[in-house]
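Here's the structure we're looking at; comments come further down.
The complex is shown incomplete by one protein chain, all other protein chains being positioned as in the whole.
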Amino acid sequence: MIVKTLTDLDNVAKAGLGRLRGDSPQIIFGLATCGIASGGKALRDYAERYLAKKGFKADILSVGCIGMCHAEPLVDVKLPGKPRVTYSEVDEEKLKRIIDGHLMGGEPVNELALAQLSTDLSVSEVGALNYSAAYEGVPRYEELPFFSKQLRIVLRNCGVVEPVRVDEYIARGGYRSAYKVLHEMAPEEVIETVKRSGLKGRGGAGFLTGLKWEFCRKAPGREKYMICNADEGDPGAYMDRAVLEGDPHSVIEGMIISAYAIGATQGFIYVRTEYPLAIEHVQHALRQAREMGLLGENILGTNFSYDIGIREGAGVFVCGEETALIRSIEGKRGEPRQRPPFPATKGLWDKPTNINNVETLASVPMIIQKGGDWYASLGTKDSKGTKVFSLVGKINKPGLIEVPMGIRMRDIIYYIGGGIPDRRKFKAVQTGGPSGGCIPLQHLDVAIDYETLKSLGSIMGSGGMVVMDEDTCMVDVARYFLGFTSEESCGQCTPCRVGTKRLLEVLNRITSGKGVPADAELLKDMAEMVRDSSLCALGGTAPNPILTTLRYFMNEYEEHIHDKKCDASVCAALFKAPCQNTCPAGTNVPGYIQLIKDGKYSDAYELNREDNPFPSICGRVCEHPCESRCRRSQFDSPISIRELKRFCSDTARLGRKAKKPPTTRLKKTGKTVAIVGGGPAGLSAAFFLARLGHSPTIYESSGKLGGMLRWGIPKYRLPHEIIDMEVNDILELGVDVKYNVSVGNDVKLKELADKFDAVFIAVGAQGDRRLGLESDDKPGIVPGLNLLREINAGKVAKLGKRLIVIGGGNVAVDVARSTLRLGCEKVSICYRREEQEMPAYLGEIEAAKAEGIEFHFLVAPEKIIVEGDKAVGVLFRKNTMGDYDNWGRRQPVPTDETLEIRADTIVPAIGQDVDGAFADGFADKLIGKKALVCADGDSLATPVERIFAGGDAVTGPASAIEAIAQGKGAARSIGIALTGEDRFLELQKLNKIVYSMTPPTDNEKVMERERPKHAPAKKRACSFEEVVQCMDEDGSRREAARCFRCDLSAEEEGER
Amino acid sequence: MMPAKTMGVKIKMTIDGKEYECEPNQTVLDVAGANGIPIPTLCFNPLFASHRSGSCRMCLVEVVAGGRPGLQPSCTLPVSSGLSVSTVSKQVYRARRLAVEFLVSEHTQKCRDCPASGGCTLAKFCRDYDINGVPVCSECPNQRESCLLKRGVLCMGPITYANCNAYCTRKGYRCEGCHSTLVNEDVLRFGLAAYRDAGFRAEDILEGAEVFAHDKVSILEAVMKREGML
Partner (left out) sequence: MDAKDRKMLDDILSSHRDTRDPAMLILQKVQTSFGYTGQDHLTYISEKSCIPLSKLYGIVTFYPSFRLSPPGKSIIRICEGTSCHVRGGARIVKELERQLGIGPGQTTKDRKFSLESVRCLGCCGISPVVMMDDKTYGRVKATKLAEILATHGGE
């Protein structure tokens, strides 16, 4: 039918509203491209078959994308008079349950339901879908963090209406704005309204839409064009696709309004050819609109005529630039041209032309409906309204969101997007695609709008937000984008055609380890000139990724150029295998795994020992950062690297054929080094110094060596015989030890500095931090590390039956599990944040739970309860989770509630500090920020000549492997300081351990990760016997065979 | 230059601080040309003056006032009342120089075999914008000399920069061409290929280099080794 009057529109709306409100049961599938790709279409077919089999009559609907890409495929069920309920990540099994239980049974399947749409998400007042009769036990859409901060103007109908049904669009208020404009408003009024709204072009540059229309309106000429730019080329942005696929009529209505305002009679939608479904839906919508008199001659019964053709892009990025787009529609090569003249005066076929982006146009009907002032009331001072962002990359909940301008980046990433997956650290967010820049951690709090993003060196662009974590190399990101722009450069102007290529060459040079010191400066100079002198926006913005990464991640460039290192393990030429690159000590992981695979366990142990004197110890307690970067984890699951290390160590040292490792060392130099502290850092330094030919002497304040390894780790994790064994190996290299000598008390640092050629300070961080509450030193309170030390020394303290530990780190868990073994009946860990925020190792937390430790989360100690002169309990303040901090952890915020726990012993384990007593006489120079020892990050040299420092004393409490790596690094730089040459390479040539260099061919299939056996929880909870067992030989060799040998493919890539 | 067809109201614009009167339909390049202000161009062809792509970026000028500030190609920049541009600012010089550098970097620099030799605009720009990497031998054709190598003279041109002050093999006085042996390996390779083609022995080349650019002989040697000439 032809629609001419409001009554006509109402009549169409009636049918649409009936369908939307659902007079019969409906099952609704999200079938935008992303939904189809996730298997939505197959589910729909399944539902059809299943319902036919059951003989149940229900409407099967297909809608567009609601934005929750992370939860695809999505299926909704809607019963008459009831809200729509969304089910996420549906498979056939779940679908069957949903159909049986909800569609046919009438009650939602609560455990599968994601949310219910009881309140309309759209701001439109017409045709809103609100239901008072909500279901119990199913969260509402607006309660989901993903939606609660959203304000949907552009996406008002996406995922709600069926895109192929114009009546549903009209039922939601569609084409009423067009009607209002054509019947009641003069073109100037329309322009005035849009100008007042402050709407800016959403395609990227952010020019005021109203102003653009006005220019075009005022341009002389009778023939004018109104074009919709849907050539969404930015990788990482897909809002235009979602709108065209899910709500094509909103764009068409926006075009009609714009065409009327500027006086255009003909228009085009220019869609990229990569969006076949969008093209199909737009074509369908155009046909419908023409049939109803909404396009063509005499639209809506007026004398205004306008029609829209569709043009497909052909895979060229620069065609998103308006002058290039015009040339493409003209059937030419899509090369941009110099402006001025602007398209508003000389555009398509040299006629005045207005070009707007999809998102801009989809906003227009709502601005007309609710007024320019309403729109201007949203957003920030200079950027009004809402913006659609596609939140993708390393994020838990990727998807499409529409939020008011001015929202904080932090809210988008952590609140809406749910943070970074796999406990990784956030690194940067890339906005604006290849034309934009990377925004780092320190700017996450800015209110996002056009101006702030620009001031940060990035741009809004079309709204792509690609989140990057610590596994992303920023130099590689810049290289990726320059690779993109240099290929997409149309080649017309010199700076863009040649400049992007030259920039890419420099970046390639840097990422392949051939960078020279001048490169950073060269990049900056060249990038700035390319930006300033290019013809169009492609060249003008192409250097942005370089300029922002240079600005915020200079350290990564320097690391690549000077140290030839890529910490993120991305740049293939700069590392052998990610595991080895990630290990602080640089252990040759692929090498020893190969040796295990080949049955050469002693060789494997010795290869380990080239970089780390404690393979047996690390095989038990290492936090194994290597495993988190294992390439195998992208395939099935990471290699059990730590357990393999344990296996080869145990076999080589404890097995039947056990033998002592060789004590090869370089010729004596006669140089002496004093090492303050016999912990992992000090011992590791002693090991390498001795092997380099120097004569180290360790000053240890206790009667035994090992430091935190011995005193801070319970025996059920690390038996003392293992420590003794590997410590003795070090001593046999010729290391002198002064036991029970405390530097600072028994001997002064000055004396050591005078007597020795160099001093290495590795005193660790062993002072327990106090709670900072009144009476926190009363009897009944035992500091965590102190307690562990006593337990490890065999001095069993009287603890009573009930014990609470305050804290969430490894010490807290170690204390809890140890005291349980000592006979405490009930042990609780009280932590002020949520479980996933606990810094303790995951495996330890799980083991503690299995052993029966009780956990209280979100409780902070407020008061110590004292009776007599003894602490008998703690009053905790309950917390709730507040805002996110810079590490993506939510800050605890106190509530009104409290929790009182009574206990015989209270153990605070909330962190450790460095005991600065050693520094007597040098304190002002050696002790720096946060009471840590000052030392240069690379050389570990302190401000005092010939004194070096490392380990926890410098870094603060860290893992064993980091301390070992620091000891190794210190030995190297002390060696250089003493002899003037780096003899480390010589050292590495001493023990030439050979292993196969043939890449494996048969392990690219799913292979189960081998896991070590654990002693049964009940049995182990009352003994200090080791909990984790060594893997057996067969299992270990099977596990070793899973290794991809990334080191070999890296060599190949490096050569290429 | 665009002929001033429409004689209408004259407007005034400023180039390098000096005011000029011009027609409304002119571009900045036209005005500069009419008043003898040099602006280099490559892609602009006076024979096809109506086609201006603005793609070579040699004619960039900096808009100082009266328009969107920043670099703009003067060939397409329409004049407007109050427009003020600079043709000599540091920014302009850097941009033009970079454009030449970029063009040269894409160039084979086989100037000896090039029909444009002698009248090559790019080579001229290289001198104007002080861009290294152009061998002395590109100068010879400018002086209407035939190639010395082809005449059997061991000329050091192919491996030395223009303006090097080395003694010219032919004339005996300091060539105003170059600074030293080319450090740019790509050009060096072309030069060496030219020697090889002309049949010179490696020892002779090295001996020549010893005389004219002895501090860079080691570099030359390394490249020759890599090229298999030693």
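For reference, chains read A and B in written order, and residue numbers begin at 1 within each chain.
The definition used in the following text is that a residue touches a chain if its C-beta (ideal position, glycine included) is under 8 Å from a C-beta of that chain, and two chains touch if they have at least 3 such contacts.
Source: prediction; values computed, not measured.
Enquirer: Sort by label and list the shown chains the missing chain touches.
Expert: Across the whole assembly, the hidden chain touches A.
Enquirer: In the full complex, which of A:13, A:34 or A:503 touches the chain missing from this view?
Expert: With A:13, A:34 or A:503 as choices, the missing chain is touched by A:34.
Enquirer: Taking the entire complex into account, which one of A:147, A:179 or A:484 touches the absent chain?
Expert: In the complete complex, the chain left out is touched by residue A:484.
Enquirer: Out of A:25, A:433 or A:661, which touches the unshown chain?
Expert: A:433
Enquirer: With the missing chain put back, one of A:29, A:141, A:304 or A:317 would touch it. Which one?
Expert: Result: among the candidates, A:317 touches the missing chain.
Enquirer: Which one, A:636, A:732, A:867 or A:900, makes contact with the chain that was left out?
Expert: Of the listed residues, the one touching the omitted chain is A:636.
Enquirer: On chain A, what residues meet the omitted chain?
Expert: 33-34, 36-38, 69-70, 72, 232-238, 241, 273-276, 311-312, 314-317, 328-335, 349, 390, 392-394, 398-400, 430, 433-434, 464, 466, 468, 472, 477, 480-481, 484, 488, 490, 634-636, 1004-1006
Following the convention adopted for this analysis, only the chains that are shown with their structure count from here on.
Enquirer: Averaging only over C-alpha atoms, locate the centres of chain A and chain B and give their separation in whole Å.
Expert: Each chain's C-alpha centroid was found; their separation is 48 Å.
Enquirer: Name, in rising order, each residue of chain A that touches chain B in their complex.
Expert: Residues 337-338, 340-341, 492-495, 497-499, 502, 526, 529-530, 532-535 of chain A touch chain B in their complex.
Enquirer: Provide the residue numbers of chain B that touch chain A in the complex, in ascending order.
Expert: Its residues touching chain A are 52-57, 60, 70-71, 73, 76-78, 91, 94-95, 98-99, 102-103, 105-106.
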